[in-house]
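Missing here is one protein chain; the remaining ones are kept as they sit in the complex.
Moving on, here comes chain A:
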């Protein structure tokens, strides 16, 4: 899907936020970036999305150009003046296309919001708003999903549900994703690979290898899960040591 080579970034005249980091993301893979605040996780997403320009390194795409990309932020970032259907169809409508009724219903069905298309964001719960945000990212048939702590503001129970929703959506639709989170457990549960970041560098990589045939609770209680979480925590505690 994409290769990031020796990527560096600094804000005008400031210290380096990212220092020669390299990341690869394969088709259908979900990779988490986990690390302390200010380590550059979100900057990676913004560079990949083209919202920032790197000062060094390059981002190359398997197909030669960036695929259809969706972005989910920590806050739902919905338009309060538009109903659910208009929020979801934003990516298409900005290109002069319409989201047909069938696709809208399908997308609402994916995120469990059927029947709420005429509601306005203020009439939705925090979890429902985040589902709209995810639906918007997926509505234009995104092949790459960039998620910047999308569930950071939700309570733990809702966060578990949203994690399961993301896994179900990914299994069904096959998109690739880069997922930024502060939560080691969320990163391990969701990801094919976890990249641990520290001070603008990749400090280590962990492959959880969870058995997805198990129930959600069993996956979270499995040895693979606990071992992977321990490895991530160990890398984080060691600071910038590059070791997995």
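Here is the rule we go by: contacts are C-beta pairs under 8 Å (C-beta built on N, C-alpha and C of every residue); 3 or more make two chains touch, one makes a residue touch a chain; residues count from 1.
Note that contacts and distances are computed from a predicted model.
J.: Between "glycine dehydrogenase (aminomethyl-transferring)", "NitT/TauT family transport system permease protein", "Stage V sporulation protein R" or "Peptidoglycan-associated lipoprotein", choose the name on the UniProt record of the chain that's been left out.
T.: "NitT/TauT family transport system permease protein"
J.: Touching the absent chain in the whole complex: find that residue among A:16, A:59, A:90 or A:199.
T.: Checking each option in A:16, A:59, A:90 or A:199, the one touching the absent chain turns out to be A:90.
J.: Which residue among A:14, A:80 or A:115 touches the omitted chain?
T.: With A:14, A:80 or A:115 as choices, the missing chain is touched by A:80.
J.: If the hidden chain were put back, which residues of chain A would touch it?
T.: 46, 49-51, 69, 71, 73, 75, 77, 79-81, 83, 90-91, 94-95, 120, 122, 140
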